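One protein chain omitted, others in place.
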Amino acid sequence: MYTQAMSVGPQDAPSSKIKSAEEMQREAAFEARIDAGDFIEAKDWMPEHYRKTLVRQISQHAHSEIVGMLPEGNWITRAPTLKRKAILLAKVQDEAGHGLYLYSAAETLGTSRDQMLDALHSGKAKYSSIFNYPTLTWADIGVIGWLVDGAAIMNQVPLCRCSYAPYARAMIRVCREESFHQRQGYESLLVMMQEGTPEQKAMVQDAVNRWWWPALMMFGPADKDSPNSEQSIRWGIKRVTNDQLRQRFVDATVPQAEILGITLPDPDLKWNEARGEHDFGAIDWAEFWRVVGGDGPMNRERLGARVKAWEDGAWVREAALAHARKQATKEQAA
Amino acid sequence: MSTSTTQNEWPLWEVFVRSKAGLDHKHCGSLHAADAKMALQMARDVYTRRQEGTSIWVVQSSQIVASDPGEKGMYFDPMEDKVYRHPTFYELPESVNHM
Partner (left out) sequence: MSQASIKVGSAPAVQYLLRLGDSCLVLAQRISEWSGHAPILEEDLALSNMALDLLGQARGLLTHAAKLDGQGHDEDQLAFLRDERQYLNPVLMELPRGDFAFTVLRNFAVATWLLLLWQQLEKSSDAELAAIAGKAVKEAAYHQQHAADWVVRLGDGTEESAARLRAALATLWPYFNELFDADAVDAAAQAQGLGPAWSSLKDDWLAHMGEVLREAGLSLPRNSAYQSAGRRGVHSEHMGHMLATLQYLQRAYPGGRW
């Protein structure tokens, strides 16, 4: 799963101090490497602003994976068959793994896991706001796989060519595992729509009605409202704009919805022959900013759950460290 | 909420996995573990869920000694002009080119 464009939030002003000639030379050489399609590795010189942007983006992507375990985890104990239970458990486990790969990539930039978690738990760091919505029925799980993972894949594939190589490598690993996530969700909806009872079909349509617009919001604010995008694109951190990705997503999803036999909740959604793309209705940006700002349906519960797990686990982490230290002392004495 | 200091963090380990007999161990990422036994088990749980492993190495990140990228020129450029080390440098007749 993925986080929307992390250009949302306080802007880091590029350093306003006077740069030395040497530093300007290094920055020029760095920009040349990016333009040539070179990969930047962990110990290479990089502008401070590049490093900071990446730490924020990668760590918030990681946080999104971890928080993203909760809405789906909500239905593991209630999965309707043993097969679906196994699939959901494996999918949520993958998300934990993705978070782990991403924290790992972020740590190469000089931050630590604990520092990043501190930022998340204190509310300073963001995660994708899609996960602040509740999963109210089993059909939500299928819809999340179809739409939310679908949107995530659209965001993530370009990141496999991100200029920062540890992030690109982590994303390649993530993308390999991700297509199972979308397929299992879509397949579960297909079974309910094609073979299920009228009650099941109604459950699916209801879930789509609630998740469609939030899924579109996953691509972040409109391009005209995304000031940091330009710099990210210049640096090879971002490859495609928010609006471009959102359009791609709509165009890919409409035929999928037709096959399912559900109606997407947008009366303005229609094919535009002249553009060769679908027109779609206006997004409620007031809702988007409200949820991003902390007042979505479940912001407090999601963060609360993560903080509780961390705090409840403190004694476990301390015990493991204490034991390791005792063992190390014993080995030295031997 | 407990404040985090690196002293209280589980150490970071780099993970290398050999996916098949005959291949090299490849670096695949890192994880946090309190001790070596845990690191190995966790590496197995995190990095070989899709049958990608026959052997795992874990090394504490602080133990890795790396070449200095600033000295990339000194370390690696001399290899650039010794192309006679590469098999493609030698043009052979078609009939023996499979060598």
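Each chain carries a letter (A and B) given by its place in the written order, and its residues are counted from 1.
Definition applied: a residue touches a chain if its C-beta (ideal position, glycine included) is under 8 Å from a C-beta of that chain, and two chains touch if they have at least 3 such contacts.
All figures in this text were calculated on a predicted structure; none of them were measured in a lab.
Of the options A:64, A:163 or A:188, the residue whose C-beta touches the omitted chain is A:188. If you put the hidden chain back, the residue from A:92, A:152 or A:291 that touches it is A:92. Remark: the omitted chain is touched by one listed residue; of A:40, A:66 or A:120 this is A:66. Mapped onto chain B, contacts with the missing chain fall at residues 10, 31-34, 37-38, 41-42, 45-46, 49. The missing chain lies against chain A, touching residues 66, 69-70, 73, 76-86, 89-90, 92-93, 96-97, 99-100, 103, 138, 188, 191-192, 195-197, 199-200, 305, 308-309, 312-320, 322-323, 326.
Following the convention adopted for this analysis, only the chains that are shown with their structure count from here on.
Distance from the chain A centre to the chain B centre is 27 Å, each centre being the mean of its Cα atoms.
Contact residues of chain B toward chain A in the complex are 1-6, 8-10, 12, 28-32, 34-35, 38, 46, 49-50, 66, 68-70. Those residues of chain A that touch chain B in the complex are listed here as 41, 43-45, 93-94, 97, 100-101, 104-105, 107, 112-115, 117-118, 121-122, 170, 173, 177, 307, 311, 314, 317-318, 320-321, 323-324, 327.
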